[in-house]
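Inspection log for the structure reproduced underneath, given as structure tokens.
The complex appears here without one of its protein chains, the remainder shown in place.
So that you can tell them apart, the chains are marked A, B and C in the order they are listed, and the count of residues begins at 1 in each.
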Amino acid sequence: MQTSWVPFVPPSASTLSDKVDALYFYLSGVTIFFTLLISGVLIFFVIKYRRRTPYEIPRPVAGSHKLETLWSVIPFVIAMTMFAWGAQIYFQQSKAPKNAVEVYVVGKQWMWKIQHTTGQREINELHVPAGRNVKLIMTTEDVIHDFFIPAFRIKADVVPGRYTNLWFKATKPGRYHLFCAEYCGMNHSGMIGSVVVMEPTEFDDWLSGNASQQSPAAAGQQLYQTLGCVSCHGGAGEGGRGPALSGVFGRGVFLTNGQTVLADEAYIRESIVNPQAKLVAGFGPIMPTFQGQVSEEQLVHLLAFIKSLQIQTQPPVAARPAAPPATSTGSPAPAPESTRR
Amino acid sequence: MAETVEHLGVGHEASHPALQHHFENMEQQREAGNIGMWVFLVTEIMFFGGMFLAYTLYRSKFPMAFASASNHLSLPMGAVNTVVLILSSFTMALAVYSAQIGKRRNQVVCLILTIVLGLTFLGIKAVEYHEKYVDHLIPGQLIPGHPFKPDKVHLLGDAAKENVEMFYWIYFAMTGMHAVHMIIGVGLLSVILFFAARGRYDPEYHSPVEISGLYWHFVDIVWIFLFPLLYLLGRHFEH
Amino acid sequence: MSEHIVSVKIYITIFLALMAGTALTVWAGLQDFPGPLNVVIALTIAVIKATLVVLYFMHVRYSARLIWVILASALFWMGILFALTFSDYWTRDWL
Partner (left out) sequence: MREFEKAMETFVPPPPSRINYLNAQYGLKSWLLTKDHKRIALLYLGAISFFFFIGGLYAMFIRLELLTPQADLLQSTTYNKVFTQHGIIMVFFFLIPSIPATLGNFLIPMMIGAKDLAFPRINLLSWYIYMLGGLVTIYALLAGGIDTGWTFYTPFSTTFSNSYVIAAGLGIFINGFSSILTGLNFIVTIHTMRAPGMTWFRLPLFIWAHYATSLIMILGTPVIAITVLLLAFERLAHVGIFDPAVGGDPVLFQHLFWFYSHPAVYIMVLPGMGVISELIANFSRKNIFGYGFVAFSSLAIAVFGFLVWGHHLFVASQSVYAGMIFSFLSFAVAIPSAIKVFNWTATLYKASISYDTPMLYALGFIGLFTIGGMTGLFLAALATDVHLSDTYFVVAHFHYIMVGGTLLAYLGGLHYWWPKMSGRMYPEGWGRFSALVVFIGFNLTFLPQFILGYMGMPRRYHVYPDEFQVLHVLSSAGASILGVGLLIPLVYLIWSMRYGKVAEGNPWHLPGLEWRTQSPPITENFDFTPVVTWEAYEFAPPEETEVVGKFAEERV
């Protein structure tokens, strides 16, 4: 798997990994330089000023503010370059581009369950196209795990009760390690898998070749019916006794307490498992909690469904499995899986 | 130069019987005890600090749930307990004062009053805890087979039941820890009372009374914060 | 002994002030002040009461500077704990 010519560096296969490597080489250079400098001076002194007779006493040497200032300021300046460089890349790592393909990841002792927006499910394996931005929306059913792809130089904890994100743009097709990096119990070291980066065309074939499953949005819509959400929020999310859901994702929502909250993944999730936490203005606390009744995966499906309700004019297509959400044509936030068909 | 001199300050022969062998004089011994207690109180502040942090975080996250749960606590009992505890701090201060000026009788009386007030506080606390037990407001399985049921709590606005339970856990954790400190304090003061009654403390040596007093006042201060935070914030939502 | 002895009169004054503070905080707690003012008032009164206890009942007003430093450091570290933890919670939604 070693593709790089530099020894002891894992394969570098994303747009970010080369940037991280550059910083790493800089840090390594500084470390090696200072280690050699200090041990060199140390060894030199130890030999030059070794005790020659058992009775000698050297003259005391006066301290020096100049020197102290010098060797405080120089390391500080160097440290600040490292800080700024590291922070700048980190910011890029944290902020996913708007047009990224979304993939849902649910961690569970001890496996990774992955589902593409088109419905393909994978376990401990993630297929992604090279050259396209991919955003993982991740959570866990039990303990904290950590999604770690060394070749992309990224990792992020998946935290129960929350959604965390990772994004990357793979550059080189190939098969790379996927590890769980946060200790999660007995079979922690078995919670591994691979990330398969494919050429975009191959990836599209792969997607359609496996397209026998229901998309998360469609599955979410079924749940939406069976759980009875439909009776208050309306068949197309147009609202009723409960607030309207269509078009809500990514917008600000006014709450009863006068505040506004962004309807992101976390808010939608909270509103399902703990509906009273942030009530939409104008609605009473009548919704029952779904805590314990829907699994994390089902929550992801509901989330995908609500996200798909972006156009208010057209009700989503219900029954046909494997169909991309029909609503997404012309959507302002393009859902890439459908635009590509 | 390795000069040495004989004992500085008061020689051991002429010193107070309560002077420990490794101290040079009473002043040093008193200072050490005093600083020691203050340093200990720093650790206590940090100890409660962790819980205050959790309280602050979750109160800001679930204000209505916390208000609803808080309103179900008994304000009269909380307020009376505040008065009792401040009164006990006052008698404690007087006990130290009596030791300083060497009035043994007053000192003993004040110590007894302090202990009685401390026990009163704990008694009222026990009544409160029992009320919560009867109302099924003991969170989780702290009492096995007696699950939490917040039916008696009037839920305000968008309060969620889980978060009401969390308030009660924080309430029991904080007041429970406070009560443990009270019990330790009462034990400490009982020992002090025993020695005070035997006339051990005089104007020159009363460091144990003083530092027990510091501890007692600290426990009082914790309550001064707990009372408004747990009992009062959120009352106004009822109107 | 370099100990300062506080007079009974001061103790009584402080005690009465604490009682007044308690009454005030209960009264204020039952009023509906705008915005976060309820919290601010309750905490302000609590801080004043605690300060009185520390300064007079615990004799800090008459104590060596070291005691002040010890006390200040405890509050400072509490501040660190709160400030840096909330630096996380307050800015989580910013991105």
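Here is the rule we use: a residue touches a chain if its C-beta (ideal position, glycine included) is under 8 Å from a C-beta of that chain, and two chains touch if they have at least 3 such contacts.
Note that this is a predicted model, so its numbers are computed, not measured.
Novice: Among the chains in view, which touch the chain not shown?
Specialist: Result: the unshown chain touches A, B, C.
Novice: Just to verify: which one of C:I5, C:A20, C:V47 or C:I80 makes contact with the chain not shown?
Specialist: C:I80
Novice: Take the complete complex as the reference. Which residues in subunit C touch the chain that isn't displayed?
Specialist: 66, 73-74, 77, 80-81, 84-85, 87-92, 94-95
Novice: In the whole complex, what residues of subunit B lie against the chain that is missing from view?
Specialist: Touching the chain left out of view, subunit B contributes residues 1-8, 20-24, 28, 31-32, 35-36, 39-40, 42-44, 46-51, 53-54, 57-58, 61-62, 139-142, 160, 162-163, 165-166, 169-170, 172-173, 177.
Novice: Need a quick check: the contact residues on subunit A for the chain that isn't drawn.
Specialist: Per the touch rule, subunit A residues meeting the hidden chain are 1-2, 8-10, 19-20, 23-24, 27, 30-31, 34-35, 38-39, 41-42, 45-46, 49-52, 54-68, 71-72, 75-76, 79-80, 82-83, 85-91, 93-94, 109, 142-144, 146, 148, 150-151, 153-157, 159-162, 164, 177, 179-190, 192, 274, 277, 291.
Going forward, only the chains that are shown with their structure count from here on.
Novice: Ranking chain pairs by contacts, what comes out on top?
Specialist: Looking across every pairing, the one with the most contacts is B-C.
Novice: Rounded to the nearest whole Å, what is the centre-to-centre distance of subunit A and subunit C, using the mean of the C-alpha atoms as each centre?
Specialist: Taking the mean C-alpha position of each chain, the two centres sit 43 Å apart.
Novice: Of all residues in subunit B, which are in touch with two or more distinct other chains?
Specialist: none
Novice: Give every residue of subunit A touching subunit B within the complex, in rising order.
Specialist: 256-257, 274, 276-279, 285, 289, 291
Novice: Please name which positions on subunit B make contact with subunit A in the complex.
Specialist: Going by the criterion above, the answer is residues 62-64, 155, 157-160, 162-163.
Novice: Write out the stretch or stretches of subunit C touching subunit B in their complex.
Specialist: It comes out as residues 1-3, 5-6, 8, 11, 14-15, 18-19, 22, 25-26, 29-33, 38-39, 42-43, 45-46, 49-50, 53-54, 56-58, 63-64, 66-67, 70-71, 73-75, 77-78, 81-82, 85-86, 89.
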